[in-house]
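Heads up: the structure comes next, in structure tokens.
All protein chains of the complex are present and in place, except for one that has been dropped.
And now, subunit A:
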Amino acid sequence: MDIVLQQLVNGLTLGSVYGLIAIGYTMVYGIIGMINFAHGDVYMVSAYITAIAIALLTFFGIESFPIIIIGTLFLTVAVTGAYGWVIERVAYRPLRNSSRLSVLISAIGMSLILQNYVQLSQGANQQGVPTLLTGAIRFSVGDGFVQITYMKLLILLISLLGMGVLTYVIQKTKLGRMCRATQQDRKMASILGIDTDKVISTVFVIGAMMAALAGVLITLDYGAFDFYVGFIIGIKAFTAAVLGGIGSLPGAMLGGLILGLSEALFAGLISSDYKDVFSFSLLVLILIIRPSGLLGKPEVEKV
């Protein structure tokens, strides 16, 4: 019993992080119908910025954990957001009216550029950040115990907060209305006076910021990263986005949670060798039953 509960905790934290990154894929797809393959690498860049931010803050003599984490979050989210803006400006906007395939190739190119740029500027070695927050809460369950480290608690809290704020922004604010309008019909939105280029830029920035949130949290928790770390997690987050229905914001979060939970439960209760096989079989199954994902809207052919 304690083991199942512990696996649920493991899966929930992993899944909330997948969800955060999946938001970037799903929002970009929703608004311009492209898959931003460089998104995993934006996450990777944010891991490096996290390490740099921590080093900077400690260099200036700040030692209290809350200030370091808030400062790091603020710095990393801002700088990574800027990366998101620049990437869209450089790699995608010039191709706005060309075929989807060219944008896709451009995204793959961007992904390679980011990886190589980080590898050349930061070195190819494994990097690490020191542990800042230790300790855990334990509950006894039967003979055993279930524990959640403070770091994991922080991951859950901050990712829920991030998702909540984003949902509010999209549903309730003027910016969110502009995003939704652009998503529904870009041409009509621009006729009605919405600067759609600006909206698309904003969506890229938001996606990058969410990835940065995940980058800070994961980097602080696992401590280790390298220039290639965006690949696996990017694929997983993309899977989560497709699972939940690509283009749908709650879908990305739900997809992330389902993927995280299914991985943790399968690895923990059956076999960790085949956990990815299981997750992807689940994906195939869900796509057979619901081709547009769990919360995705079926594609309507516009006439």
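Just so it is clear, a contact is a pair of C-beta atoms (placed from the backbone, for glycine too) under 8 Å apart; a residue touches a chain by one contact, two chains touch by 3 or more; residues count from 1.
In this section, contacts and distances are computed from a predicted model.
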Next item on the list: Among "Branched-chain amino acid ABC transporter substrate-binding protein", "Glutamyl-tRNA(Gln) amidotransferase subunit A", "Imidazole glycerol phosphate synthase subunit HisH" or "Cytochrome oxidase maturation protein, cbb3-type", go ahead and choose the protein name stored in UniProt for the chain not displayed.
Entry: "Branched-chain amino acid ABC transporter substrate-binding protein"
Checklist line | Residue among A:64, A:97, A:125 or A:140 touching the omitted chain | finding: A:125
Next item on the list: Identify the residue among A:41, A:88 or A:263 that touches the chain left out of the display.
Entry: A:263
Check: In terms of residues, what is the contact footprint of the unshown chain on subunit A?
Finding: 3, 6-7, 10-11, 13-14, 119, 123-131, 134, 136, 138, 144-145, 147, 149, 218, 222-226, 228-229, 231-232, 263-265, 267-269, 271-273, 275-276
